[in-house]
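For reference, the structure I am asking about is given below.
A single protein chain has been removed from this complex, and every other one stays in its place.
Moving on to chain A:
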Amino acid sequence: MTNCPTLIVTVGLPARGKTYISKKLTRYLNWIGVPTKEFNVGQYRRECLKIYKSFEFFRPDNEEGLKIRRQCAMAALNDVRQYLSVEGGQVAVFDATNTTRERRGTIIKFAEQNGFKVFFVESVCEDPDVIAQNIVQVKLGSPDYIHCNTEEAIEDFMKRIKCYESSYQPLDEVLDRDLSYIKIMDVGRRYLVNRVLDHIQSRIVYYLMNIHITPRSIYLCRHGESDLNIKGRIGGDSGLSARGTEFAKSLRKFIQDQNIKDLKVWTSQMKRTIQTAECLGVPYEQWKSLNEIDAGVCEEMMYEEIQEHYPLEFALRDQDKYRYRYPKGESYEDLVQRLEPVIMELERQENILVVCHQAVMRCLLAYFLDKTADELPYLKCPLHTVLKLTPMAYGCKVESVYLGVDAVNTHRDRPEVRTLCLPHYIISLTRHFLLTAQRM
């Protein structure tokens, strides 16, 4: 997706959502497979200063403070260089106020020297309610204000913002017309997009234009237990078992009790999710992209049968469950790619219930909870359990509700001892010969 690494640089007064955007963007890019890391200069400052006394540190005439802050920015940029040039990172998100043209000039020069593309993300907001809400949600809990009471903290933070205001030079339509940037105004009411250079910047802009901060919850669950589940067979397109139908009814009651405003319901195009949604008695939308992972030649097999007929494949899968692709089927990595439009639309939506499948739910969950590719295929998503995700501060609150209807367990843990410990190239070679032999 990218040739030269990209440096995303946030711009904006304190409490404008820069860190929120940085973390969310980093999570999204990593999920779609673009190695991304964020560098929060405030963190560097906290490591340097150990104890935060008051807003006075940020006064524009505090020379000692300015020196330390400049050093911290440099240290962070150094780590950016390490990440992008040495560690194979593709995107670095430089999260700081970067409110002066001078500071941005320094960053641009740094990027030029190192062959990085620069893309600015400026957040502009003057709505006092939004800013107050922001402070309450993330600043009061900050390490800076651990020893203050709420009023003290808010008062100090407002004075902190004031320290930046006088020297704030927003990105200028004329002076900065050669820079690549997006200006986000009033939490997404309006955007100004300038000089998008490449694919990754285009995707970043699209993503940023689809996220919102309106409070809402996302409910994730699997279909009710299916007939093939009971038989221990993977994939297929079977209907619900008796217990699965019971779950669907319990789900209906649960949803009603939750009293959710304007709930949307999504399912896949497979019988078991559709039958589950049918019991809810509300309209639902079917997405083919939510269909379970295609197990190719292993469709409708039991794990014992896979072990018997495809022992090599079975072992390869355990070696790298995320990237492994069933012959004539899909990998988790493929799943993530086909789920990307679902995630994009989930970001746009508000209250929503997604009735899906084990592998699909693992992918969605990994996105919301920032799980790595390594962990993703082993996330626990048991049948008959609803996960309620509520975005909160910089992350997601998770509530797990088991609806009290028994079901089989379909979770297969990462095996302790790998059944095959041969180097990968020997396995690939063996596989190649086996397939060639099969053909003859």
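The rule we apply is simple: contacts are C-beta pairs under 8 Å (C-beta built on N, C-alpha and C of every residue); 3 or more make two chains touch, one makes a residue touch a chain; residues count from 1.
We take it that contacts and distances are computed from a predicted model.
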Choices "Superoxide dismutase", "6-phosphofructo-2-kinase/fructose-2,6-biphosphatase 1", "AP complex subunit beta" or "Coiled-coil and C2 domain containing 2A" - which one is the UniProt name of the chain not shown: "6-phosphofructo-2-kinase/fructose-2,6-biphosphatase 1"
Residue touching the undisplayed chain, where the options are A:Q258, A:Q337 or A:N351: A:Q337
Touching residue (missing chain; options A:Q169, A:Q286, A:T390 or A:T410): A:Q286
Residue touching the undisplayed chain, where the options are A:M209, A:V282 or A:V408: A:M209
Touch criterion as defined above, residue of A:K67, A:K109, A:R195 or A:K253 at the omitted chain: A:R195
Touching residues (missing chain, whole complex) on chain A: 173, 177, 189-196, 199, 202, 205-206, 209-210, 266, 269, 274, 285-289, 299, 328, 334, 337-338, 345, 348
